[in-house]
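Omission of a single protein chain aside, the complex is shown with its protein chains in their original locations.
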Amino acid sequence: MSTLTILLFAPLLSAFLIFLITVLYSQTKQYVYTFLALMGSGLSALLALYVSYYSYFEKQVLVTHLFTWLNIGDFLIEVTLKADALSSFMLLFVAPVSFLIHVYATGYMNNDKSYGRFFAYFNLFVFFMLLLVLADNPIVMFIGWEGVGLVSYALIGFYYEDVKNTYAGNKAFIVNRVGDFGFLSALMLLFLSIPLGGFSFDNIFLGLWLIDSHRLTLIAFLLFVGAMGKSAQIPLFVWLPDAMAGPTPVSALIHAATMVTAGVYMVARFAPLYNMTPDILLLIAYVGAFSALFAAIIATRQYDIKKILAYSTMSQLGFMFMALGVGAYSTALFHMFTHAFFKALLFMAAGAIIVAYHHKQDIRELRGIRASGLFILMLIATLTITAIPPFSAFFSKDAIMSALYAGHIEIFAIAFVTSLLTAFYMFRMLFVLFFSKSEQRGQPTRKSMLYPMTPLTVLCIFAGLLNVPEIFSGNLSVSHWLHLADQSFFVPHTQEMLLMSLNTFFTLAVIVYTYKKYAYTDAIEFEKSDGMIANKFYIDALYTKTVVTVLEKLSYFFDKKISQLLIDGTINSMALVYLKVGNLFARAENGNVRFYALYMLIGLVSGFVYLYWSLRSFL
Amino acid sequence: MLKGYMILSIILFSIGIVGLISRRNIIVMYMSIELLLNAVNLSLIAISADLADSSAQVMSLIIIAIAASEAALFMSLFVVLFRNRASLDVNLFTILGGKE
Partner (left out) sequence: MSLLIFLPFITAIFLFIVKMPINAVKSIYVVSTLCVASMAIYLYVHFDPNASMQFIENHSWISQYGINYSIGVDGVSLGIVMMNALLMPLIAIGLYKQRDKKGYWIHLLFVQGGIMGAALSLDLMLFYLFWEVMLLPIFFMIGLYGYGKSNFVAIKFNIYTIFGSLMMLVAILYLAVSYKEQFGFYSFALDDLKNLKLTTIESLLVFSGFMMAFAIKIPIFPFHTWLSDTYRSAPTGIVIVMSSLMAKLGAYAIWRFLFTLFDKTSHQLAPYFIGIGLFGLIFFGISAMNQTHLKRMFALSSASHLSLIVVGFFVYDIYGLVGSSYLIISHALSSAALFLMLAMMYERVQTYTIDTLGGIAKVAPVFALFFAFFALSIVGVPLTSGFVAEVLIILGAFEYNIYIGFLAATTVLIAMLFMFKMISAVLYGDTNERTKNFQDLRAHELMALIPLALLILAMGIFPNYFIKNIEPTAKTFASNKEVSHHE
């Protein structure tokens, strides 16, 4: 058993055990589940730390071959786990953050009647995520990719007693699958375009230059469609806000730290391919930019605490895609790294608030809560997301900004506006929640929910130090470690300094403005909850109109009109014709012997006439 | 000579058929059937006399014998029918159509 095998299968094993126990013996004590769940994810978190340590310092690649999945013709798919720098980097935050969220969830889900089921799904999810990260060929990666989508379907619809929750799950999975459609098609095309045998990432990148550029562009585009679905970018983002129907730990795990980042990971994984298709890169950058802006605008008019965070996730993912789009892959990944911490922290804090205040989620109802511990955590996370120095996201976001500045100035402008909006909506939430004349007191937060937040807070503050740019006499150690096919940018230090200060200055200005507007005022009450922005620019309605309704109409048309009316109608009417003709003849058979005699006579006469006619030449 | 017999036979046959088809009383229809038989008989005999071959005459004798037994059979059937329906109008007897 190699390290990677244990790392991967520990969560699966614990998921399986929990599942068995839940099914076989429903009276199991809760601590059994807790123990198993934490063992599974804890073990893989520890090993993940070890693996990334190994990769970072020893510069070694761990490889484990498990078995041959498929071998037909040239289609050879090996299930091989491989922890190269990129995978190790992903492991570095995916597994530990997952573990922390597991710990948090033991508190959040305490005494829930489906405690066991929850952790079975949770661990299963971690398994699929790790499979996605560790896969050494795209097909296995796709299995993990679909797997996380599937488990997230189950987790979003976790409280299935309310059908609406399961519809949110359905939506998430279906939209994800639209992306998967692109991903799968891209993989098939890629396989067929590469004449070399084998389909591991290394082989693919070796054969890339053999593909003609149109085909390559198509492949890159389709891959990106997959990423759009998973990472909730325009136009496939609609599932993410709805996905908040799941319990909060689910949002923290899936919609902050792991699943949604898979799209970014995938694009970074295919970096050599994307470097050959500049058009698609530009498209990615624009999609990212508009998604970021779009989400930020919508977030300013949201009232549900989790929805605000959901849109901020989408917006941050937009930042990552912008970075990917200009070819700054490691920068994007680094932002993903810091994002995992602060977004997990934000969701955890939000979850703690929700639990403490009787499952209220509307910030208008939660005004003036008094919880100093949570406030500090929330404040740190919010400062991090708005990229105030010296918090970690400052480093990552600033790197994105300077890359954009060097690459595409118009995208930079969008990013700049977005980051100001980020400050606005995040602090709006913070001020409305904590700075109010009214006062609410909730239940104290459980220890098991508070403890996992502490390491995250520390990471929020200090994680940025891992990749300090040259300007602060750092050496970009993460970027060097990842060693991706980054495109290089050069921004003079003075300009970069100026950029940072400007950014920080404006952000602070926005924070002050927000404070003036929302702290200790009732401004939030006067905001209108209708209009373009609050209705998410009617995108959902548009999709319903154009896709859902059309499909239902089509379904009705196909089934009722074509199948039943046209085809079945034709066949039945053929049968009917026989029936009608039969009836016609049957009418002659009236049972009256005289008529039968008449028919005979007619027959005879016509027979004779025919005979006469044919024999007339002899007569 | 033969021609005259044949014409008579055809006329008799036609009368029989018309009677069979157009009359509604079973007894009259039976009489028409007898007429048909006898028209055939007549032509058989005439042809056999013409050909100087007596076998057809034997056949016609057999036909007459059969017709006599038929008459007995028919009459008894008519009696049964009349008991059931109190009428001998054929339009009432459409059991063959399968609708009763």
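In order of appearance the chains are A and B, and numbering begins at 1 in each one.
The rule we apply is simple: contacts are C-beta pairs under 8 Å (C-beta built on N, C-alpha and C of every residue); 3 or more make two chains touch, one makes a residue touch a chain.
On a predicted model such as this, the values are computed, not experimentally measured, just so you know.
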item	value
Chains still shown that are in contact with the chain withheld from the display	A
Contact partner of the left-out chain, one of A:Leu210, A:Leu465, A:Leu542 or A:Ile567	A:Ile567
Listed residues A:Gln30, A:Asn110 or A:Asn170, member touching the removed chain	A:Asn170
Interface with the unshown chain - residue positions in subunit A	23, 67-73, 75, 139, 142-144, 146-147, 150, 153, 157, 160-163, 165-167, 170, 173-174, 177-178, 180-181, 184-185, 188-189, 191-192, 551-552, 554-556, 558-559, 562-564, 567-568, 571
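The rule we apply is simple: only the chains that are shown with their structure count from here on.
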item	value
Euclidean distance of C-alpha centroids - subunit A vs subunit B, Å	96
Complex interface listing, subunit B residues touching subunit A	17, 20-24, 29, 90-91, 93-100
Touching residues (chain side subunit A, partner subunit B) in the complex	589-594, 596-598, 601
